[in-house]
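Left out: one protein chain. Kept in place: all the others.
What follows is chain A.
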Amino acid sequence: MSGFFDIPSDLQHSYLGLIGLHLREALLPVLAGLLVSLPLAQLCVRFRWLYAPVLGLTIVLYAIPSLAFFVVLIDYTGQTETTVMIPLAVYSLVVLVPAIVDGVRSVPPETLAAATAMGFGPVRRYLQVQLPIAVPAIIAGLRVATVSSISLVSVGMLIGNQGALGNLLNDANIYHRPELAVTSVLTIAALAILADVALILVRLLLTPWMPRKGAVR
């Protein structure tokens, strides 16, 4: 049994250490992606014509293989976590930008009219009305971005030791220890599920105002 968690020393991490590294490499890019997407999405809402080109651009970026990103980035950021995380952050935009745009646009026009009529300025209206109402859509986007990011971290093994739990797949190969591959895949899947559940809980906490199934009127 211990073979599953007996991590080869070349990875320089314990099992738990790998989990920590994996989560960091997966979640920081999503956070960065969110911070970029929020203003970008707001620009797209405000200037409608901007949405199509921005969306097109995120799709093109998403289509670039991570290896190509690594080749370019390695000259600047070296064989580091950062080199892995930059493409992941870029990939998250393809989900987050449309999720936020749709969320903000889903605010009913009469709600916006009421806010304006009550004397909300544009900034206050965005922060206090549009953003909170967009929370369910934003979290739906975050769930997809997070799960895919957790699975994508593994490609970090292409530039050496930066694939976190993904590196176990490589080691399983070179050391002929298939149980490491099992550990890798199952742990990554478990992390994805846990992250997803956590996001669902966050949504429930943030949106007590949403109709719940079976709620009484």
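Here are a few things to note about the model shown:
The rule is simple: a contact is a pair of C-beta atoms (placed from the backbone, for glycine too) under 8 Å apart; a residue touches a chain by one contact, two chains touch by 3 or more; residues count from 1.
The definition used in the following text is that contacts and distances are computed from a predicted model.
Selecting from "succinate dehydrogenase", "ABC-type quaternary amine transporter", "NADH-quinone oxidoreductase subunit H" or "Bacillithiol biosynthesis deacetylase BshB2", the unshown chain of this assembly corresponds to "ABC-type quaternary amine transporter" (UniProt protein name). Listed residues A:L16, A:A68 or A:A114: the one in touch with the omitted chain is A:A114. Contact between chain A and the absent chain runs through residues 108, 110-111, 113-121, 129, 132-133, 135, 207-211, 215-217.
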